[in-house]
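Removed from the display is one protein chain of the complex; every other protein chain stays in position.
As written, the chain order gives the labels A and B, with residue 1 at the start of each chain.
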Amino acid sequence: MKTELNDIVYKDPFPARIGCTEWHNLFGNIPDEFIDHYRYYRHCGKNEWNTYLYPPTTFLIYGSRYLRKLKFDNSLASLRLWGFMMNESERLFRAKQSGMKIIANMGDLGAIPPLIFSFKDTIPFYPDCYWWTPFLNESTVLFEEAERLGIGEDCCFVRAALGAYSKLAYFPEPDLGIVATGASCNDMNSVMQSINRLDFNMHWFEIPHRRDPGIYDSDLKNNERDLHRMDYQPHLKTFVIEEMHNLISRLEEVTGQKYEPDALVGTIKKINKLRGLVYEIRDIAFSAVLCPIPALELMNLEFITLSAYSDLDEAIDIAQHLKDTVRERVKNGKGISDNDAARVIWITPPADPILLNYLEDLGGRLVGTEFVINQSLRLLDSNPDPLVSLSDGLLNASLIGTTRSRTKLILRQIEKYDAEGIIISNIFASSHCSFETTLIKEFIRENYNIPILSFDVVAPGKKIQQSQILNRMTAFIETIKEKKRS
Amino acid sequence: MIKAGIDIGSRTTKIILLKDNKTIYRRISATGWKPGETAEKIYNDSFIETGIKKSEIAKITLTGYGRVMINFADEVLTEITCHARGAFFEDSRIRTVIDIGGQDSKVIRIDPGGFVEDFAMNDRCAAGTGKFLEFLAHTLNINVSEFGSLSLESVSPEVISSMCTVFAESEIVSLLAEGAETSDLVAGIHSAISKRISGLVDSVGFEDKVALTGGVALNPGIRNNLEELLNTKIIIPENPEFIGALGAALS
Partner (left out) sequence: MSKLIDFLSKLNKNRRNELRALKNTGRIITGYFCHYVPVEIIEACGCIPVRIKDNLNDKYETAGRKHIQRDSCSFCKAALGSLVDNSEFTNLVYGTTCDQLRRLNEHISEKTDIDSFLFHAPRTHDKNSTLNLYRDEIFLLIEKLTARSKTEYRNEQLLERVEEWNKLRSFVNEIQRQRIDQPPVVTGREFFYLLSTAYFLGPESFLKVSDEIMEFIKTKETSREPLRIFLAGSIICTADDHLLNIIEEQSRAVIVGDNTCTGSGWMNNPLQYKQNIFENLLKNQFDNAQCPNKMPNDSLYEFTDKQIEKTKPDGIIYRSLKFCHPWNFEAKAFKNRYNIPFLHIDTDYSKANIGQIKTRVHAFYEMIIARKSEDRIK
């Protein structure tokens, strides 16, 4: 795919997954003008500090040692995505330095970032994602800090967020932390309770449990766009809107600004643009004969919908670039997966990124995901009252209802993208995995007779256990391929 | 006044006889499958070997995991209380006792009066216990008594990431196949245990002076690692395996 900037052209090489060293060499071919052009916080102008296009080796040197073991897509668009994502920490410090307000917003509250963005010079970020930092940094420092503060191995990896808050090394002190409670995981709540004890400014946002109105949702076969719609009882919307009003008062206090519904309508349009692009990329990728973009990049892309990695405009630009790249590859019949790759849907995001690399290494490819963030994947409805749109978004969250309704999101993808196998990566001691996994398997088997593999993701550095996962995945992909051949 | 203390551990049983608070006799023997019988034998043997009569014993106190199986004691105390007492008796500057036994490990904090202030235990699995060392020494065909000093010869310790003995063994086998030096592997094993122990220490905090007791105290590799991790000098009392029995006898 060719990317043009003024008159300068950069052509992506033939699609492939490459390592750090190769990217380091390939980076030499990228014209300086591109590095100079791609910036975050563009409204701050062109400074020495707001570029983000770097090869993975740069971030490796800064401490993300795991990158040397990973494989990356070799397109310019993917490099932008990686750089943008890995640069978020620095971006948050710059934001604070430039006088912006930074608001920590839990993953469960994927519908809230548009509200935060609607306040001028205020940006959201997602603190619980620090669960993957120990893997990227090959370091258990954050876990050790969490243990020192009372939360040890019997908690999901999200306890790294407690370590991150305590050390304030990955982000500056947030001006406010918005915490979901109610229909949210016990472990996350305990982590947030411990963070609260460290005297950070917190606001508790209660999410109700989505009690699905009937056992069966409405038939969505005809509405392809709403692959992610879930039904719920109307009185819950009233409650969520009330909670939004409580939050708005707090945000007004913190930012010193008044809430403007029109501004929110504007940011909803932008977020929808981002979500729409992500939807389209996923749809193109999952439908294509050869998968045009690797699983790890697809996960990073999905997570961009949570809080745009704290820069909405640049996120949209990157997503557009990725869409162009993916479309071009499909048009030219190119991709990074084998012809007969096993078509796999992955459930629950793995904290260890290498597992998604393994999928392709072993001859598989992604054709769907349920990464617990449905609340930020779905397009927000347009409604004269934007708070109604947001509350509807929130009530479509993956984990606030029954496992049966969550499984529906998976079943629709199995059908649409012709999946041949399911992988469920559990996180040990997370309160939803232990209850959901057996039910997800049962519900899928009620409808489809396809292989399902589930395992616990292991903590960083556990080489033997990691190789056991690799063994299982190998056997799993082999099973699917054998079935295909016969 | 003569008092007796018997520490019935999972691997070894120890006895101490005190006369006016001075040790006049000590013995150690394998506990075997029948702790009750072992304890009785070691007790009776002490009279044979010292010439003391049973009637001269003012008090007999039992401790250790096998303490609940015996019925001839005057008092039964946990190893926590006994290790604290025994260590404090040997050196009243001691405020933290780290006891790494055959099948469990514990950290005990003592107040200036020698009383237990807080403690933490690991007795759920072999990680951080003598068992881990023994098992892996066996895997590498090295005598347990030489294991510690071999670790000190390492130039570049390997990292052993598993605390499960079964997985650790697999890791070692594959590292050996890759050509790792034995001393580096042994150092890695010691480092893994010490890290685990220091985690246990963190849960109760530590105060100087720190003492290491139990059979593993005789391992210089563990002592070395712990001194580095805790950034302090560690005291090894004389006859560290007998500290529990001593504490029992002192009761």
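Things to note:
Note that in this section contacts are C-beta pairs under 8 Å (C-beta built on N, C-alpha and C of every residue); 3 or more make two chains touch, one makes a residue touch a chain.
Source: prediction; values computed, not measured.
Note that of A:189, A:272, A:396 or A:466, the residue touching the chain absent from this view is A:189.
Contact with the chain not shown here comes from a single listed residue; of A:72, A:170 or A:204, that residue is A:204.
Of the options A:60, A:149 or A:227, the residue whose C-beta touches the omitted chain is A:149. When the omitted chain is restored, the residue from A:332, A:434 or A:471 that touches it is A:434.
In the full complex, chain B contacts the hidden chain through residues 65, 68, 77-81, 111, 113, 115-119, 121, 123-124.
Seen from chain A, the chain kept out of the figure touches residues 149-151, 154-155, 179, 181-187, 189-194, 196-197, 202, 204, 206, 208-209, 211, 235, 239, 242-243, 245-246, 402-404, 426, 428-429, 431-439, 442.
Note that in this section only the chains that are shown with their structure count from here on.
We define each chain's centre as the mean of its Cα atoms; on that basis chain A and chain B are separated by 48 Å. Considering their complex, residues 147-148, 461-465 of chain A touch chain B. Across the complex, chain A is touched by residues 159, 161-162, 167, 170-171, 199, 202 of chain B.
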